[in-house]
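One protein chain is absent from this view; the other protein chains keep their places.
Coming up: chain A.
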Amino acid sequence: MKWRPGDRSLLSFLEREEFAMGFYEQLKRAIAVYDEILRQPHRTEIARELRDEEDLFMLLCFSEMLGLPNPAFYYTLELYPVIIERFHDWHLRAGMEKSPLEGIRCC
């Protein structure tokens, strides 16, 4: 239906709809702002937690390369008896009669 000047009913309908849309948009924006307010401190804490995890990961994986003693060794030393037999087999397979690494005591 084409709108003609002076068509009050259609105009008022459109106005109402525009008003409704505007209100809906504003409500949506207000909720978005509210949500962001509440999310703000949480975002900080999650970012901090992830940063701490990342720091730990970097330290465990790469500290030795940079010459920093790896704190995890203190605990991984417990795995020594588990891995020693496989290590022994490996250096024999590789053609070395004695352990090539001074740090690891084998035969």
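Keep in mind that, in the parts below, a residue touches a chain if its C-beta (ideal position, glycine included) is under 8 Å from a C-beta of that chain, and two chains touch if they have at least 3 such contacts; residues count from 1.
Quick note on the criterion: contacts and distances are computed from a predicted model.
Peer 1: One chain of this complex is missing from the view, so tell me which of "(Fe-S)-binding protein", "Carbon starvation protein A", "L-arabinose ABC transporter permease AraH" or "Cytochrome c oxidase subunit 3" is its UniProt name.
Peer 2: This omitted chain is identified in its UniProt record as "Carbon starvation protein A".
Peer 1: Just one of A:Ile37, A:Leu66 or A:Val82 touches the chain that is missing; which is it?
Peer 2: The single option touching the absent chain is A:Ile37.
Peer 1: Check each of A:Ala47, A:Leu60, A:Ile83 or A:Cys107 against the chain that is not shown and name the one that touches it.
Peer 2: A:Ala47
Peer 1: For chain A, which positions touch the chain that isn't shown here?
Peer 2: Touch set of chain A with respect to the missing chain: 31, 33-49, 51.
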